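Structure first, then comments.
Yeah, one chain of the complex is gone here, protein chain that is, but the others are all in their spots.
Then we have chain A:
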Amino acid sequence: MQKMAYTQRQSSSSGQSLISKSKPKIGVGSIVCKEAEIRGEVIIGSKTVIHPKARILAVRGPIRIGDGNLIEEQTCIINQGDINDEGDSTVMEIGNNNFFEVGSHCEAIKVGNNNILECKSKVGQQVILGDGCVIGACCELTTNETLPDNTVVFGKDCQRRMQSERPLAQTLQLDFLTKVLPNYHHLQKSSRN
């Protein structure tokens, strides 16, 4: 809770000049609920589902989200990247078919494809996620490293192991949500381009 308040404060004070009031660009076939909090320059690909009360905050730079991602409620994706000397901000890039479970927190500047961030997991700013990684429930990763492909982090001691195959994409779940969510929630319109 404290951490959330902190990020909020930071976004309101330092981000004022950086966050443009522009609406997020939403790709074709994406479902983005109105109750989701999206601030700053955010570009969302196609067939991505963003639940209500998810937070995507482009505080220090734009966030680019790929296709077929599933972002569940209370997820927090924040770009807190450094701004270099010339005043250019870092772009946070999230690949395709990633799954952010309830309450996960992601600050990683680069997230590959087919990753799963389980409930209440946290990925710090200095981490680069490869492809097919799984961050287990409640695991916190705040190191400075590039996670190799198909790494699984699990357990209370954040043990690691390699998986032979990457986790499957949540296609069925995405299809289901694309059908169901519009019945119960107001959606943000996808931009025409």
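One rule holds in what follows: a residue touches a chain if its C-beta (ideal position, glycine included) is under 8 Å from a C-beta of that chain, and two chains touch if they have at least 3 such contacts; residues count from 1.
Going forward, contacts and distances are computed from a predicted model.
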With one chain of the assembly withheld, which option in "Dynactin subunit 4", "Protein prenyltransferase alpha subunit repeat-containing protein 1", "NEDD8-conjugating enzyme UBC12" or "Trafficking protein particle complex subunit" matches that chain's UniProt protein name?
"Dynactin subunit 4"
Selected residue (touches chain absent from view) among A:Val28, A:Ile83 or A:Met162
A:Met162
Of the residues A:Gly27, A:Gly40, A:Gly103 or A:Gly136, which one touches the chain left out of the display?
A:Gly136
Had the left-out chain been drawn, it would touch chain A at residues 134, 136, 148, 151-152, 154-155, 159-165, 167
